Structures are given as structure tokens and as C-alpha cells.
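Missing here: one protein chain of the complex. Every other protein chain is in place.
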Amino acid sequence: MDSKIDETKLIDSGEVYIAHPPHIWGGFSTAKVMYIVLAALALPSAAAVYFFGPRALYLIIVSMATALLTEFAIKKLRKKPFYMDGSALITGLLFALVLPPRIPFWMAIIGAAFSIAIAKEAFGGLGFNIFNPALAGRAFLAICFPAAMTSWYLPAKWFVPGYAAADAITSASPLSESYIYEGTRAALYKDLFFGNIAGSIGETSALAILIGGIILIVLRLIDWRIPAVYIGTVALGSLIFGNDVLFQVLSGGLMIGAFFMATDYVTSPVTGAGRIVFALGAGIITLLIRNFGSLPEGVAFSILIMNAFTPLIDKYVRPKPFGFVKKIAKKDGK
Amino acid sequence: MLWTILILTAVGLVCAVLITLTYRFLPKEPESLKKAEAINANLPGMNCGACGYPGCFAYAQALSADKKVFFSNTCATVLQDEDMLAGLESALDMKVDKSALNKKAVVACSGNCGNVGSYTGVGSCKTASKLLSGFKRCPYSCLGLGDCIKVCPSNAIRINIRTKVAVVDPDRCTGCGLCVAECPRNIISLVPADTKVVFLCSYKDIRDIPGREKCESGCIGCRKCYKACPNEAIIWNRETAMPEFDQDKCTGCGECIAACPHGKIMLLSDVAKKIKE
Amino acid sequence: MSQLKEISPGKKFWVEFVKGIVVTNPVFVLVLGLCPALAVTSSIDNALGMGAGVIFVLLCSNIIISLIRKITPDMVRIPVFIVVIATFVTILSLVFEAYIPPLYESLGIYLALIVVNCIILGRAEAFAQKNPVLYSIADAFGIGIGFTVSLLLVSLFREILGTGSLSIFGFTLFSIPVLSETPMAFFIMPPGAFLVLGLLLALFRWLGVLKNE
Amino acid sequence: MNIVSRKPRFVSGLKLKENKKSEHSPILLIPPPSRVIIPMQMHTGAECSLLVQRGDSVKTGQLIAESDSFVSANIHSTITGTVKSILKTVSPATSTIISAVEIVSKSAQQQTGDAQDSDAAGALYEDEVVFDNSASIKSVEEFRAFLKKIDSEQAPGLIQKIKAAGIVGLGGAAFPTHVKLSVPEGKKIDTVILNGCECEPYITADHRLMLEQGMEILAGAYIIFKILNPQKVIIAIENNKEDAIKNLADIIKELGIEHIFSISALPSRYPMGAEKTLIKNILKRKVPVGGLPLNVGVVVQNVSTAKAIFDAVAYDKPLIERVITVTGDIEKPLNLMVRIGTLVKDLKDYFGVLKEKPYDIIFGGPMTGFSVANMNFPIVKGNGCVLVKQGEKLVEKNCIRCGKCVSVCPMNLMPLMYGTYAKNNMWEQCSDYYIECCIECGSCAYVCPSAIPLVGYIKTGKAVIARKK
Partner (left out) sequence: MNNSTSLITIFIGMVLINNMVLTKFLGLCPFFGVSKKLGNAISMGVAVTLVMLLASLATAIIHNYILIPFNVEFMNIIIYILVIASLVQIVEITIRRTNILLYNALGIYLPLITTNCAVLGITLINASAGFSILQSIVSAIGAGVGFTLVLIIMSGIRERLEIAEIPKSMRGLPVAFITAAFLALAFMGFGGLL
């Protein structure tokens, strides 16, 4: 560090940066956001492994690895820089969490690759996809392999010595009409809340999802409006349709959908009001599909449909600029 | 069988009668629209907007109203295309003197002024020029971030790799003028296509000759070109201390080009060579 | 078309024919006739049937339109073309119904919709009404075969992925071990049709077919 | 009556790391430099035309440029010397190329080579009109006498004095003050806000001024009061400057002018000091889009401007110097009273060495200031800070549409749209999303996780749209 600084030297050595304001940056980078979301998803993942055994873990690993590799391969193919920003990992993990526990690995690989390659990279990659990749992958598999995607199993006590995984008991999804719960209502709610119930590996434990989601809301990484309005709409609608409200809210993929899928930045509206519209729409479509549709579960499809509406919502539901006066704005605009 | 023929004929007849009736009894369509459509058929249809109208059809409508529009807002693409021009001439019933309207864009900067710092912002000239001084030493220099390339409809502009300056290929340039409007430094200009020599520097300040602080190869007003010209085609502008060229007197002999110590003067036809450097 | 005038008629026949298949492939390059390309490509059989139907209608209508091209008033041009086309489509659908009822059933309204297939009307408008009969026949064959080839290409992917096997007229050519047990039903459904066609379009562009245009 | 109002307010905005390094260093008075470069446009509005020629000798405070345009401010020579050259430079206000005048003191011209700074400084005072920096109100009595004197004057005369002095808003926007104070017929101003928020990190110039020259500021504010005749004058200070609040409150109390002046202590949030946000937070009034504060009956003036107004009215002193903060990653962050036109490199002796490489030399605060290429740039009227900061090279990534920029925007805009549309040259869409309403506070780019230089895009978009009109 010499005390005399020669400006002419400074100029040519490229030691002066010229940038637009602001010259300070919050430093909360995309990668940081993504890894915090991943950390928040660790709890549902742990619950998945706890309830559905090591196979759930393998499923998660396979799916995340596929997602990452697909993204890497496509970025190389497109000759674009590959950033380890964690978005592919989130897609892979979320995708794994909405799979049934015993789906063959090759199906999971196809689904995860589809999520990244078609639903995300074909549209230009992170930030440009219209549909939530994880849900698109799940919907793809649900149409492709309806049988494999609807064979549910009761959580297995794999960690108890002497318990063979082969004895896993098949069960209907709690939301389907053929589902019968043997036990009291209270016990059903308890199982639904803690996750001791048949379903996709990551969606059964409402508690784990709730904790992860609340962490993200507190850190202001996701907007509270979407889960609140979404779940609220479904609850209110269930009340009107005369369904069991608590059951409707806790069962199926509603919790993980509301906290982790519908709040996906890229595919949901950017404004607060827009997000409320989005969540309201998703809630109504979920209710319609659950009550009238032929599918037992409507969360994935309802979010996908609202994803399609997102550009329109962004276009028409937007905040009024500060001090906005119609007359002046018109004069300025044209 | 009989019914088939009868019904088909009847339906066809009814339809035909209906169409004829509407065609006959409704007021005639506006003449201008018909004419505009005829004109539009002779326009390129790429809706580039360089003529100053939102699209080719809007331009056609304007032309149908007043054909003089073609001279004030010339469609450069038509000018380049013999067939289209002939079609338009017959559609508008006029004759176009092509050489008078034919123009080429020239970027009046030859680089070499160097950067004052590393620019960390957006890769767009317009954005960079909003910074206090851009990132080049000379405030009249080409920033080389390629805003003109993005707007060029005929893909005629390249950035010279060595000098980092935009260069227009006169062979491809249609003279539409979109880049002229786009350049935030206002250093691109349209010159008549028959221009022989062009001057590649826009610096307008008084030059500091010994220090040459802005640009290593900027015009320093040495007047060598002025003295070298055998045809008195160079006029010395005392205000800007820069040469101006009288294209009528210029024969393209190349004396001034040889005389210029910094290669600021160039034959228009040679500009394209710079691209390949 | 101006540069083709010097070429001998026989050669021009071939030029038009080949152009129809490759350079101006109706589905992948001109992006016409999308409706059948998506709707009837869930199996090779349907694709072949539709292809044959389109070739028949295109051929007949091209001939007739080319013949009457000089006596058709401009104002009723389009209705006349449509009536001509519709006549042959009606004949076609009567023939299919009588001789190959299963195909007629599976093609459904899409057989009737050949009437409004942009390819046929488009060729009538763009080619047959401007060119003599012989070239119009070549054009019909070229475009028709190009169309059939495109349909086959789409249905190839859809059938293999969607059923795990490939069969023509009930005769199984091959089947893929795991996939035939749990086929990817997505691909024989509407979304799969859109996806396959979209990806094939991208593939065609990537291969640079568009550059020849 | 409570002078300081501390209403709990729910305010939106960013909490930035303050980094007010020079908070405790008093304003340093330094001798005039031996040369200055004075741009002909240091204000919003038309460029001034020069009244002097090359070789003319000028005196400190001599009018050297003026303009016929309504929105413009006079420019005065800030040292005594000779006009060495007239050159072209880039305007800090508009980034366009404008003229500037270089003035060199006689001594510096005579003594070529290594002139001793102290000698040169001594020689400078020989024949110049001396404006004593510290010439100010010493006691309460003096202040009262001054107020009486002001009371006897008329508003037009006061505005004329301000105009003659070439005063512009010293907060950064550099809007000519006499224009701001000339309220059109029919408009009534009921509140004057004296802006001492200084919400940007690093800057402390206003803070020190409020501590050290509180009386002068209040006297200046009283002149504004006299001109506009509002019901009240509110001094807005962020609550991270408690000592300044206390100082001003004490003076107000001592003088017994509580009926006019009150202080509003505001939470320290960015961008509190922006006119529109300030008016909204204090008075709950919304300045309409494209309108001025006077549309809602408010005039906002910076505290430094008030001080300059006082100088102009009391001593007929033109705006030739101002307080700036020199701070950042340098040895001695400090506050200086400098002449307008002083080159930054001439100040280097005071602030010492730069610490880290590479540098980002910024004129203005870190949120809204602009980078300059080197230290050969002069201090201009609107520039309250020179920040030498370690440069960060951020890699712009794709927008992930997280909506953070939307939630922090004080103007309720959707900045992400400007980024995406500007990248694709879709300016009409930018205008659809009201890009003109943006105040360029930089909050959006600060929070953006993808490090998109949104302000750069917005500046570009505004310029392109303005050009198209």
C-alpha cells in the first residue's frame, strides 16, 4: 500500500470500477435463498425417511442427483454458464417429496429429468419457467403411470428390529373414497398431523411442513399470503361443502403445496394482491377437483392451472404507483 | 339421389344469393383501404418500424393517403430491392430516384481511446452512457456494447474484436437509420451511398496535442489531410478543428488516407474490411 | 417460382415433388395441418389412414381446381374450392365407412375435418389455382407424402413411448420390455401430442431445415 | 408544547448498515485550492452560458455564468485567479457533455513546479473577496437581531438575493432554490419541511452541520418561513442523530420560536430522506405522480440549503463552498468545507490513503451516487459526499421473480419488470409499468438476490422514453 496514488496508473490498470448505483448490495443472493429453502425442506425430508424408510432417502437422493445432472447437461449443451445455485436441487427434492414411497427408481429418474429438461430448461431455465417444475414432473408421472403413482403404503416401522420392509401394507390415499380409517377421529387427526399415514413421502407430515414453512415465512423468504389464503380458502370451502375441514386441510398434498409449491417465486405472481388472487384461485380449483372431479387430489393440478394464469395476474393485478392520479398518469404515459 | 342433388343445390343457391345480396346492397368499401392493401403487397412486411410508422400496413396506409411520405419517411428495405421498388413505383404511380435516397450508416469512431475503469454494469451502450462518463476516456467514443447490433434489421453491424468498436458493413446496410436513432453517443450517421471517403472520429473538444489525453489515435487537427488533398475537396472547419469533405470534388484518390497519421480517414468501401480484422 | 421456369417439365415435376416432402414439409416447416398431426397420431395405423385420406383429397381437389382455375370468378374462389374439397371428403368418408369401419371409427370427426385442413385449401389457393394439372398432381403427391411422413414420425414416437410397442395393422413389430408393461400413457394423451410435436419442431429447426427455406 | 415529536410510525423501507464513519469528526475548514474546474451545469435545468473568456482574471464570488432560463442557477467563481481554459466535461446532472471552466490561482500560475501548499494558500488571499467560513451567529441576541432584520424585508427581495447567490438544493437533486421558493399564484404552502434525514449510509455532512451550525440553519429556515409564510416548519431528522435533534431542540427552546419550528424524529429507514417518502411519513400526504410537493402544500428544503440561504441573505455570499463528507475505505473519513470545483485529488492530503483495491469512487451516497472514473472530477454544488469504496463485482443472474423489489419499492412499482423489459429493449412496456414514477432510490437493486442492476436499467429506460417523446 503506497501512500502516493497515481491516478493515471489507476486508470489503465482497471482498478477503478464503474458501476451504477447503488454501490452497496444486500448480499442476499439467489443461491443463499435456495439453500435456506433446502434447509427448511430438511425437516419434511427427515419425516419422509422416518415414516417411509431408507427407500425414501434413496428416492430423494436419486431424484436430486438426476435433477442436478440434467440441469448441468442442458446448460453445457446450451453453452450457458452453470451456477450451483441450488434451484435444481430444490426441484429434485420437492419432486421426490411428492412421490409415492415405492415408485420404481427409473420412473423417478424420468420424472425428475422431465421436470428439469422440459418444464424448466425448455423455457429458458431458472426465472423463465411458467409451470412449477416439480409439480409438472409429478403431473407428468401421474398421467404416465397412473397405477404406480396411486399405490400408497402405510408408513413402515423400518427402524424396529425384525421388521421386514417387504411387509409394507398397501393403503388407499386418505382422500380417495375407498379409504377407511380404523380408529377414532382424534387419532386420525393426530396421524394426519404427524404424518403417520399413507401418502407421498413428503406430504404426510403436516407438522414438519408447517415448521419448515413458518421458518421461511419468518425469514421473509416466502410470502405468508399464499399459504394462508390457499389453506384458508380450502378450509372455508370445505366448510361450505360440508366436508371435514381439518381432514381436508391436513390430508393430501395441500400443506406442502401451499407452503412450498405455490410459493415458488418464479411461477407465482410478484405482488401481494396478485399472490392473494393466485392462492384464492388455487384454493377454489382444489376444492372443485376434490369435490367434483374424478381425481382424489387436486393440489398439483390446481397450482399448475394457476401457474398458467400467473402472467395474466401479474399484468392486471398490480399495485397503484405512489401518488397515482389517473389524469396525470395518462398525460405522462402517452 | 334426387334429394341429395336438390338439397345441395338449394343450400348452395341460398348461400350464393345471400352473399351476392350482401355484396350488392351494402355500401362500397373505402377506396383507401383497397389501395393500401395493394401498396402493402409491395412492402417487405417485416414491420421493422424504421420508416417511422408502427408497421408496414400503417406505412402503406400513410402512403396511400400521400405518396410523398415515401420521400420523407423512406423505407430503406424497398430501396435495396429492385422488384419491390418497381412494384411500389407502379402501385404509387411515381418514379423514385434511387441514388438520392440511398444511404449508408457509418460509425464515426475508430477506437483506441482506452477504458477509464472496468465497467461492471449492464451490457448496453444506453445504460453505460448514463454513467457520468461511460467507461471510455473519450466521451465521443463508441462504447462497443452493441445496442446498434440489436436493432439492425439487416445484420450489418459487427463489433471489431481488436478495437472494440462497432463497424457497419456498407454492403449489407440498407440505410434504414435505426442504429442512428439508437446510438446514445450520437456517433452513427447516414451518409449518401456514393460517399467516397469517411472520417472516423467524432471528438469535438479542443484537442490537447502533446498529451493526447483522450484518445491515442484521435484526430489532433494536424491538417495533413487538408494539405494532401489535390482536389481541394477537404474543407477545414476552424470551429471544430476537423476536416470536412466535399463529396462532389472528392475523387477517392486516397491521398488524404495516406496522409492521415492515425488512419482516421477511410474509403467507404474499405470500412467493411475493418470487420474482418 | 420464377427461377423454375427454365427447367424442363419432367424435371419440374420431380422438383415440386421433392420440395413438398423436405423443403416445404407441411407440418414441420410450414406448420400447417396441425389438427390431424396431433389428433390422429396416437397410433401408426391412424396416421397412415389419415395420410392416405389427405393424399386422396389433395390429389383430387388439386386436379379439379387446376382444371377450373381459369373459369372461377375471383370473388367466389374460396367457396368453390371448399365445395370441391368437401365433395371429395364426403366421398372419402363414405368409402372409409363402408370398407374400413374401424379406421373410420377411430378417425372420427377428424376425417371430416380434412375439409378445413389448411394444407389442402392452402395448396389450392397457393399452387393449384396458378399451375397446370401435371404440376398440381406432383405438388399434391409431394405435399401429401410429406404430410404422411410427418404424421408417421409423430405417431412413431407417440406409439413407442405411449404403448411401449410398435404395431402396424394389428401386427406387433417389437415391444420394449419394461415399458410395454407400464407404458407412458402421457404420450398417447393430448398433452403428449403437443409435447412430441413441439420437441420435433425444435429438432427440425435445430437440424437447420429452416435454413434452406 | 413539545418541540420534538416522536410519534411511533409504521414506516416501510430498508434498514441499511449505517457506516457513518465520519460522524464524530468536526467540519474541517481548509484553504482554497490553487485550481478549480467549474462545470456550467451543476443544477437541474438549462446549462449556463459563460460570461468570462480565456485569460480573464476573476475574483472569488464573481459571477461567471448565468442563464436566461427560468430553471437555472447562477455560477460564481470560487477562487481568485485566471481562467486558464474552457473545456468540455460530462455533466454530473444529466451525463451529457457540457462546458466547464478551469480557473487557476495567480500564485499557482507564477510558481511553477513544486509550490509549497502553505505559501500558495497564503498568497491566495491577497486580493480576493474574503468570505469568512466561520462568520456566523455567535449568540442568541445576534440571532434575534437577525430575525428582526429579516422581518423587515419582503419576500421578492429575499428570493432575488437567493437567486443571485446561485443556490441550488444541496441535498443532491440540485434543483434551483429560488425556483422552488417562487410559489405560483394560487398555491398555498402550509408546511415547510427542513430535511435533515440524511438516510443514506456513510454521509454525515448534514449531521455535522446541524451540530455545529444549528443557529445558521434555523436562521435560513426562518428566511424560507418569511418567504413562503407557512403555518409551520418541521425539521425532519432520523433518530440515529439524537445529538443533532437535541442541539436543534435546545436552540429552538432558547430562542422561543416553538410556535414556528418543531422537530420530527423519524425512524432510520431508507429512503426516508426522499421528498415524497418524507412528506408521506410526516404529513400522510401523497405527492401526485408527476407533481411537485407544492401540489400538496409542502416545500422541502435541505438543512444545508437553509444554511446557504442564510449566508446569501446575511452576507450576500454566493454559493461557493459546501460541506462534504469524504469517507469510505480511506484512512481518515472526515467532513470538509470545500470550494465548489475543487478536484477530489486535491483533497487527498486531507483524507489520506485509500485502503483497498479495486476502488469504486463515488460522488454522492452509496445508494444514489454515481461512479466516476478517477479523482480528476470537481466537487459540484449538489454533491455532499465523496465515497471511496472497495468495488464489488456482482454477476447479474436471471430474475427469479421473488418480488422483493416490489415489496421494498417506496413508489409501489414493479422494478423487476423494468429489468426484464429493458434487457429486451421493450420500452413501451416499461412505460406501461410507470417507469417515470421511479425515484431511483436504489432499494430494489439493493435487495435483489440476483444482483440485477435495476437502477441502471431504469435510468436507461427513462432516458429512452424521454427521447422517444
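Quick notes on this one:
Labels for the chains are A, B, C and D, by order of writing; each one numbers its residues from 1.
Here is the rule we go by: a contact is a pair of C-beta atoms (placed from the backbone, for glycine too) under 8 Å apart; a residue touches a chain by one contact, two chains touch by 3 or more.
No experiment lies behind these values; they were computed from the predicted model shown.
Contacts of the undisplayed chain with the visible chains, over the whole complex, involve A, B, C, D. Of the listed positions C:52, C:68 or C:86, the one in contact with the omitted chain in the full complex is C:86.
Against the chain not displayed here, chain B makes contact via residues 3-4, 7-8, 11-12, 15-16, 18-19, 22-23, 26-30, 33. On the side of chain D, the interface with the absent chain consists of residues 398, 420-421, 423-424, 426, using the contact rule stated above. Where chain A meets the chain that is not shown, the touching residues are 78, 118-119, 121-125, 128, 130-131, 136, 139-140, 143, 285, 288-289, 292-295, 298, 300-302, 304-305, 307-312, 315.
By definition in this document, only the chains that are shown with their structure count from here on.
In terms of the stated touch criterion, the partners common to chain A and chain B are C, D, listed by label. The chain with its CA mean position farthest from that of chain B is A.
Of all chain pairs, the one joined by the greatest number of contacting C-beta pairs is A-D. Centre-to-centre, using mean CA coordinates, chain A is 47 Å away from chain D.
Centres computed as Cα averages put chain B at a distance of 42 Å from chain D.
Centroid to centroid, with C-alpha atoms defining each point, chain C and chain D lie 72 Å apart. The set of chain A residues that touch two or more partner chains comprises 10-11, 14-20. For chain D, the set of residues touching two or more other chains reads 358, 370-374, 391, 393-394, 453, 456, 459. Which chains touch which is summed up as A-B, A-C, A-D, B-C, B-D. Note for the complex: chain B touches chain D at residues 116-118, 120-122, 124, 126-127, 129-133, 135, 137, 139-140, 150-151, 184, 204-206. Residues 10-12, 14-20 of chain A touch chain B in their complex. Contact residues of chain C toward chain A in the complex are 178, 182, 184-187, 189, 191, 195.
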